[in-house]
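Shown here: the complex without one of its protein chains, the others still in place.
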């Protein structure tokens, strides 16, 4: 069985694994105070052109989201997110468990929401009977493979600024977004400039595990390491995270694996087009969502694991993911089998 | 600098690292539903002689503690713990952040509390103005290197049973406790029988990271994976945890590294005794706390990193830890230097 | 200015105020352990034909809602409620602040949701990535004046039972619901039998303040007074609540004031019909929502305070409430002025 159902089926990129092995016997102080975390943070700050940013390394996406969101909001404040956002429907109420409502907006396309939709939630009369919107959450790329263009991000940022509400970008798949043709002119530095805080996903890009949170807005930095510890996200052997992110960013590995995966995904997209299999959402990253008949889904499922996302109009919406570890021969075989449907 | 200040300065035991490397390219389903997690759970259940137990793998101690404690307690219930317990003074109020008070008991010795002390907290008149004690937390071994004997554990369990309150054992250093001379006749199965839920620490014993939570009491099992996800402790690449714990327990590696580290620690203890350097607490595990003059501490600190725990009577209480990765030659050198003080 | 905008503009019903004055100088023990609370609880249990129920008195609706909901749910459980439910949009995220998501359902009519809609939320595959529905919240009558018929309530209860999820009825306006023609054959005992827990609103029915929570389901009773104290809802001078509810229920005052208010409201409804002013929702209780042109709204607002609920199609949806304290002459005048529009 070849697994295409998600982007975290294998361990770590060989280069990252090699670095973990090489450094395994070194001794480091705990809790992210080691040299590797410092070096990784420096490299990331340079790439972001944010020398004053704070960079923290955490173990997973849910933990990163709940820690930064609850760190920023006061008890009566809520976070605005798409209905399909990770915090809205895939984290078992993790945000609510820290005391905050998630105000959801129905996405217009592929998990994306617009500046206008956000404005409609924040440009309202004072009303003490409802939580005050205190933060905006978007994912880049989205959980459905959508990509916010630079223009769209800037429009959201404008609303955020106008109402004094921080913008947080969940970058669990940030690399794949940056490798999209839609963001061909966008850099990590652009992302950092546009938002107040974001994280660079490692788990889905070839880290064994780990996410790098970048806090750009000075007002959001205070005491964040206390919060990391309190929520269980301060890793004792923090250097494992530093080692991985240093390897990712010291010479372009992160970009490289992102482009590799998106390239494979685009080849599959073309094969789907040629086979007349419709995409559910526009797709320019490592994720594809497409409509299969039950028969087609069953046929492909003999050799490939796809995620049956939802049923829609008597068809299965299937999710396919490529990632850093996807084999070219598996893609070739999959494309052939799509052609044979 | 040779680091003895804690037991998580290096990466993973070579055998564990090797297994991570060997399995790196395999594909697995996510969130702990893979074959490695299942196999590791089976082995642990067998060793615990608890075929009906639930075994879950989480990433760190704080996250494990806060998830299981908040899963069990109702909002008005509190957890009883030693003042020096990890949840009391080393987790930044993680338990309170989930809504629960920690009722602290001053340890009688080396971080240990007694059945009688616990009884005094629970055998009280109904009082709706105070949180109801709903759980007992102890660490085995304790944060100060103390070990509960089987008799002591059974006495605590008796109080727990009498008042219908679950007993939870934080086993961040469980291996080192079981390798102690005080528990020479105690097995994992005994631990499992005595308590309602406990965790087997991996991070400090030679896992790259990870803890195995064993829920023995049937009433505490329900929906725990929801809670893991909600608190951010459900690891996407869960198989990394399964791989490590399978390697730990399939043929005795966990015991072996535990005994190795305790053996080194006992050699240092003897050297301290011979040098007339007093121990702060009785010590039979991998941790030693001893009193040094400022001069002695400074002298040793030229070559070795020790943790200056507290100041006491004009002396430094220093912590020394051996672990799975400690080098015999470093211990030999340390013993020589202790003799030269 | 004559206020019709809500049902809590005046103090207490004269009989209730008189009893507070009469008993003012008596001494009672605190926290609801007095004779008045006991007597009131007995009367309510008798009327509910639930001799084993627990009756607790709390100070306000939001506090009652958040206390009982957080008492019942485990951390990963959510409460299902209409989008227009009080807990969904009028309590500033009070439920989320206790850690729980509110799963909202778009009402079909006048703030009501159906058994089928609820079934669609609970009859789902196990999914640990989403909160588990753990409770159903409906208001009787609803925030928009809707009334669940006995058949509708029984259908909801059937779903609740089938999935083992408690049904909670917010009865902030329960009296007005019971006085509705739609519930002409329904008694307090019916309500008690249909749900697991409900509260009988006092504040909006002529108590100075106070709500009576009736816990029918035995499994939900445990330690509730701890929770009341913890959330700040255990009233020191609890007897003030007992005195009021005893007066309400000892000889039918609660029914009487409810019918009085609904009667006045129905007279206004008829006047609106005659004037061709359309109702927004079917109305059989003390609340009316009707569509006015801006001109009409402005004209009526010269003498009467109505609540401008929302704008809709260029018209104002205005809320009118009658209550125990509404003056017949004010209604007469209002009816005249409606006729003159």
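So that you can tell them apart, the chains are marked A, B and C in the order they are listed, and the count of residues begins at 1 in each.
Note that in this section contacts are C-beta pairs under 8 Å (C-beta built on N, C-alpha and C of every residue); 3 or more make two chains touch, one makes a residue touch a chain.
This is a predicted model, so every value here is computed, not measured.
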Any idea which of A:3, A:132 or A:239 touches the chain not displayed? A:132
Out of C:44, C:59 or C:338, which is the one that touches the chain we can't see? C:59
In the complete assembly, which of B:10, B:45, B:100 or B:269 touches the absent chain? B:100
Hidden partner chain, touching residue among A:11, A:61, A:82 or A:99: A:99
Touching the left-out chain: which of B:10, B:45, B:76 or B:204? B:76
Would you write out the residues of chain C that touch the absent chain, in ascending order? 1-3, 5-6, 8-12, 14, 17, 20-21, 23-30, 59-64, 66-67, 91-94, 97, 203-204, 208-209, 226-227, 229-237, 240, 325
Missing-partner contacts on chain A, residue numbers: 31, 70-71, 74-76, 98-99, 128-129, 131-132, 223, 225-230, 234
Across the whole complex, the chain not displayed is touched by chain B residues 75-76, 78, 89-93, 96-102, 128-131
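Following the convention adopted for this analysis, only the chains that are shown with their structure count from here on.
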Answer with line, ring, star, complete or other to describe the graph linking chains that touch. complete
Determine how many degrees of rotation, between 0 and 180 and to the nearest 5, align the Cα atoms of chain A with the equivalent atoms in chain C. 180
Mind having a look at which chain is the central one, using mean CA positions? A
Chain centre separation (chain A, chain B; CA means) in Å: 33
Rounded Å distance between chain A and chain C, as computed from the means of their C-alpha atoms: 43
Just the number, please: Cα centre separation of chain B and chain C in whole Å. 50
Do you know which chain B residues sit against two or more other chains? 226-227, 229-230, 234
